[in-house]
Structure formats: C-alpha cells, structure tokens
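Just one protein chain is left out here, and the rest sit where they should.
This part shows chain A:
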Amino acid sequence: MATKINKLLLILLMSMASIAGFATDQHDKIVEEETGEEETVFNPGAMIMHHIADSHEWHLFNTATFHATIPLPIIVYSAQRGGLSIFSSSKFAHHGTYNGYGIHHEHIFAANAEGHEDTSVKVYDFSITKNVASLILSAAILLFVFISVAKGYVKNKGKAPTGMQSFFEPIVSYVRDEIAIKMIGPKYERFMPFLLTVFFFIWFNNLLGLLPGGANLTGNIAVTLMLAIVVFIITLINSNGYYWKHILWTPGVPLPLRIIIMPIEVIGMITKPFSLMIRLFANITAGHIIILSFIGLIFLFKNIYIAPLSVGFGLFMTFLELFVALIQAFVFTLLAAMYFGSAVEEHAHDDHDHGH
C-alpha cells in the first residue's frame, strides 16, 4: 500500500540507484586537448558540443571497454588527391590520416606527408554525416508511416478509420481546418502538402533528436535554413500583385510614410523566414543544451547525491522538450501558412478607400 511519502522515497531511491556508467571517453579525449593538465578534467562544454554538433560517425554510447559507434561513409572530392574518395570513417580511427586525408574536430583536410593540414589543397566534403543519416532515416520513417495511412484510407473506404489512421486523421484535420483554411483562405489546397510535410517532418525530427543516441537534426542551422528558404521561395512563387503592392506601396497611408515603410517592408520580407530559421534552431538546440548540462552535472560533481537533482530536472526538461517539439512544429507551420496567406490574399478589404 503505497502512501504519498513512500512513493516519493521510492522515486528518490530510484534516481540514485542509477547504473554505474563509465564516463571514460570524454575524459580521455579532453586530456589530449587540455595541455598542461595532469589529471583528467571533465569539460562539460566539449561534451555538450559533441552531442549537439554534426559528426562523421554515429556515436551511440561508451561502456568501460567498448565504444559503440556506427562508422558512416566519408565522401570527399579533391582534385589534387585523385578526385572522388569514398571510405568508411573507421579508417580515421587509429592513424588520423587515410588516403591523403586527415580529420580534426570533424573537419576533413588534405594531409601532407607529416599528417598536418595542407592548406593549399581544396577539399569538398560530401560525406554522409550523422545528420544526413538521420535525415534519411526520418524520411524513411515518414514515408512508411504516411504510405500506410494512405493505404488505410483506400482499404477502409467508407468505413471508420483504424490503426495509425485514427491517430493521424485528427492531426491532419487540425492542420487543414485551424491552420490552412484560417490563414490561407479558399486557395488552401495548393499548400496543404507542404504544410503537412513540414509539420510532421519538424515534429518527427524534434522527437528523434530527444532519443538517447539520436541526432540533433532540427538543431542544425543548415537544415532550418533550408526549410525557411523553401517557405520563402513558395511565398515568392505564389505572390500576386496585391502582395507586392502592400509591400512596396502600402495603400491607405500618407505618402511620406509610404516612402519610409517601403524599405522596412522589404527587409521584413527577408527577416520573416530568417526568424523562422532562428526560432526552430535555437529552441531545439537550447533544449538539448539544458538537458545535457543537467546530465553533465553528475560527471562534474562525481558524487551520487547530485543524482536526484539531475534526474529530476532532466526528466522535467525532457517532458518540456517533448512539448516544445510539438509547439515548434505547430508554430513553424502556422507562420508558414500566414506568409502564404498574405501572398495569395485577394483584394477583399478596400483599405485604399480608408483614410481619405
């Protein structure tokens, strides 16, 4: 019969009785970087950066004797090193150089005879890095899920939805009714595929990044940059005359104000996708940094009594990050729909008749 105090004590006990994990790898790596340090000092900054940044191999976990990493293919092109080279990243493991290439902190360079960087040789890195592999994986998952949902609709034609369908149908309806129709209006169907894709893509990738051993894909600014650029391009392609008129020659305001408003609106055209990019990137990356910091506290203090604090706050932050994953996907989709709506807006309001 578990009373409230018993439950609380049990939770506290379980948070302390963690598996004795061996935090060996980050210490060893850091000793090489910290010149002049005799003892192994834990560098939380390096640990956090290692988990957030992209990497040429997929590092899962370390035990005392075994480093579980999945080596990913490295694809480099360099005219002076014989063109295209494709090899596994495990070739870099022992020597640090292979086939004329070397790697330092995830930067691939052309190595000269001593193994140092030869700065005169230009190397183009097209490797399948951790983020690229995660992107392919999440694309495969999305395709699998949604093709099954679509097949379910064919199979259950006229009947009630079953299985995965019944989970996704309310969400798709919500995106259509509350986001697309409300923000875009009658021409919403053209944009529905993109809005649904971007919503589920961002949501799935945010969630996958929270798993242990997951890749931080939406926290990579290049990925969010491309999403924002696509939103920008779609807005430009679908823009009609009224959109440009409102930006360049805002109706309904006196003339001197129009001249001032024009450069502001033009810059505003650029800052809107830019803010989309920064918002998603910073939210996800900041969340990961906070959770990693709490876990890093354990290694920093080297004391079991920090465990309730770390586990408690870490758990709370993880739940918050689960919520943020959905919210950020929702906000990105909503703002994209708003921008599309302003681009295709018909002349419904007669605002150049006001203010006279």
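FYI, a residue touches a chain if its C-beta (ideal position, glycine included) is under 8 Å from a C-beta of that chain, and two chains touch if they have at least 3 such contacts; residues count from 1.
Just so we're on the same page, contacts and distances are computed from a predicted model.
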UniProt protein name of the chain not shown, from "ATP synthase subunit c", "Putative methylxanthine N7-demethylase NdmC", "Glutathione S-transferase GstB" or "4Fe-4S binding domain-containing protein": "ATP synthase subunit c"
Option from A:Ala286, A:Ile304 or A:Leu320 whose C-beta touches the chain left out: A:Ala286
Selected residue (touches chain absent from view) among A:Met262, A:Ile278, A:Leu297 or A:Leu322: A:Ile278
Chain A residues touching the omitted chain (full complex): 178, 275, 278-279, 281-283, 286, 327-328, 330-331, 334
